[in-house]
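Step one of this worksheet: look at the structure below.
Up next is chain A:
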Amino acid sequence: MSYARRALTVAWKDLAVERRSKETLNALVFFSLLLLFVFQFTLGGDRERLAAVLPGVLWLGFVLSALLALGRTFLVEREHDCWEGLLLAPGDKSAIYLGKLAGNLALMLVVEGLVLGLFVVFFDIDLGRALPGLLVVVLLGTLGLAAVGTLFAAMTANVRARELLFPVLLLPVQVPVLLATVKATEALLLGEPLGAVAHWVKLLLAADVVYVVVSVLTFDVVLEG
Partner candidate 1 sequence: MVKTLGWVAAGALAAGLVMAFGVAPREVTQGNVQRIMYVHVPLILASYVAFVVLALASLVYLIRRDAGADRLAHASGEVGVMFVGLGIATGSIWGKPTWGAWWTWDARLTSVAILFVMYLGYLLLRGTIDDPERAARYCAVLGIVAALDIPLVHFSVYWWRTLHQPPSLMKPGGFTGSASILWPLLINLLAFVVLYAYFVARRVRLLRAEAEAAA
Partner candidate 2 sequence: MPDNWGFVAAAYGLTAAVLLIYWRRLAKKEREVERLTAGRSRERLTAERGPERLTTERSREPSRTGHPRPDPDSRPPLQQ
């Protein structure tokens, strides 16, 4: 089986499992709704404060959803005793990584789209001209989260205190991505053009390249046992 074919098979398998069970999707949507409500309770009346905090809260929602989604990304393999299957897979195991990454990315983008939509509706936000730039930032930021998240999820899949260790490892490393996305989102929502946040976008691009390349190169090492 060719490399690309193997990657696509893994991605397709994950998405198919998710489409059938919708476990992760449900958890994420419910969690996002919860975030929305809490946000409304604390800041709903004051539109100015809301606008000021919105980029941060939006990405908080994205990140926490990402933690949930990524933390579970190898759950299926673990629970159904398929982990050895992964270890024994022939050929370059980084194909598995790319497949997982693609699947996670798709799932996270769907949830983020949903969350963004809910925020726009419930808080009467005018995205307008900001939308294309926002999509770029969201895509790059999500890729960054997913790239390292998938690698770390594989590393913590079989260790003690996995659920605690995974966010502890992921979040400090992701600070550049979080900073870049929040600051860029903030500027875009204030009406600035994408060019004004070019440095943040470039940082995100650089981060994404570094993360994906390192993960592809080291995934084999992680899946040695």
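A quick word on the picks: all candidates are chains of the complex that A comes from, given by their letters.
The rule is short, and it goes like this: contacts are C-beta pairs under 8 Å (C-beta built on N, C-alpha and C of every residue); 3 or more make two chains touch, one makes a residue touch a chain; residues count from 1.
Just so you know, these numbers come straight off a predicted model, no measurement behind them.
Every option in 1 or 2 belongs to this complex, yet chain A touches just one of them, candidate 1. Against candidate 1, in their complex, chain A makes its touches with residues 148, 151, 155-156, 159-161, 165, 168-169, 172-173, 175-176, 179-180, 183, 199-200, 203, 206-207, 210-211, 214, 218, 221-222, 224-225.
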